[in-house]
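This report concerns only the one structure given below.
Excluded from the complex is one protein chain; the other protein chains are retained at their positions.
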Amino acid sequence: MIDFIVTKYNYLFYIVLFLIGFYAIIVKKNLVKKVIGMNIMQTSIILFYVSIGCKKDGTLPILLDSDLHSHAIDAGKYLNPLPHVLMLTAIVVMVATLGVALAVLILMYKQYGTLEEDELLKRIK
Amino acid sequence: MKFKILSLFFIVITGIILIYGVAGMPDLADPDSPASRHVSPEYIQNTYKDAHTPNMVTTILADYRGYDTLGETTVIFTAGIACILLLKNLKGRKSHD
Partner (left out) sequence: MIDQAPVLIIVIPLIFALLTPVVGLWRKSLCYFWILTALALSAAFSVTVFVKVLNTGTIHYNLGGWTPPWGIEYVIDHLNALMLVVVSAIALLTAVYSRKSIEKEFPNKKTAFYTVFLLQATGFLGIVITGDMFNLYVFLEISSLAGYALIAIGEDGALFAAFKYIIIGTIGASFYLIGVGYIYIMTGSLNMADIAALLQQVNNTSVIHIAFAFILAGLIIKMALFPMYIWMPDAYTKAPSASSALIAPLMTKISAYILVRVIFTIFKPEFITANLPVTKIMLWLGFAAIIYGAIMSIAQTDFKRMLCFIIVAEIGYIVGGIGLFNPTAIKGAILHILNDAVMTAGLFFIAGIVKYKTGFHNLTDFKDLFKKMPVTMGAFVIIALSVIGVPPTCGFFSKWYLIKGAIIGNAWPFAAALLFSSLVNVVLFFRIFEIGYGFDHGHDSGGHEELGSGSLISEAPATMLLPSMLVSLIIIFTGIYNQTIITNIIEHVTPNL
């Protein structure tokens, strides 16, 4: 058990964060809190991906000067760069979703004067 | 209250499923995991040869997977236009109350 936690603690933290976000989305009645939960959830996935790229004793995925012209670069020396790239894209997606969600919230607040789910449902009808 | 307990139950189930998945994964920071063995060594070894850029993240972002990056910029563009579409004429709108 301890072994499991020690060797995989990053993945466990991501799950905890993911569940916090998920909880906020499902349970919270305030729409802004739902959006915050959504963001926490997406951030947790980013942490998960970045953890995949981690390597023991690896350095940043930027070639050292000594390796620039060498023909046999030891791949174990550098972190896995691919998950970082994927997450750059995912971060942008996250920001974009947040932007559209907030735009919708602004309009809703203008129109109905509240962002509490119960109140809103009453006012829509 | 009932709803809260029900959703907590649902969330705990999701968590257990996710943790069950984690249990079978290669260890964190394992240099021999498939993720670091299959595709990524080629990126590391060829980055300077292919693109003359020491930063591998840059090479992948702009070269190997440059098309994803085009999609990424399109996502931002979509969000921007979507906000314009939604928020245009906002000042003209009367508040409800």
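Each chain carries a letter (A and B) given by its place in the written order, and its residues are counted from 1.
Simple rule for what comes next: a contact is a pair of C-beta atoms (placed from the backbone, for glycine too) under 8 Å apart; a residue touches a chain by one contact, two chains touch by 3 or more.
Worth saying up front: this structure is predicted, and the values here are computed from it rather than measured.
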Sites on subunit A contacted by the missing partner chain, in the whole complex: 18, 22, 25, 31, 34-35, 38, 41-42, 45, 48-49, 52, 82-83, 86, 89-90, 93, 96-97, 100-101, 103-105, 107-108, 111, 120-121, 124
Footprint left on subunit B by the chain that the document does not show: 17-18, 20-26, 33-40, 42-43, 63-68, 70-72, 74-75, 77-79, 81-86, 88-89
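Definition applied: only the chains that are shown with their structure count from here on.
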Centre distance in Å when subunit A and subunit B are each reduced to the mean of their C-alpha atoms: 7
Footprint of subunit B on subunit A - complex, ascending: 4, 7-12, 15-16, 18-19, 22-23, 26-27, 51-58, 61-63, 67-69, 72-73, 75-76, 78, 80-86, 88-89, 92-93, 95-97, 99-100, 103-104, 106-107, 110-113, 123
List of subunit B residues in touch with subunit A within their complex: 3-4, 7-8, 10-12, 14-15, 18-19, 22-23, 25, 27-31, 35-36, 39-41, 43-45, 47-48, 54-57, 60-61, 65, 68-69, 71-73, 75-76, 78-80, 82-83, 86-87, 90, 93, 95-97
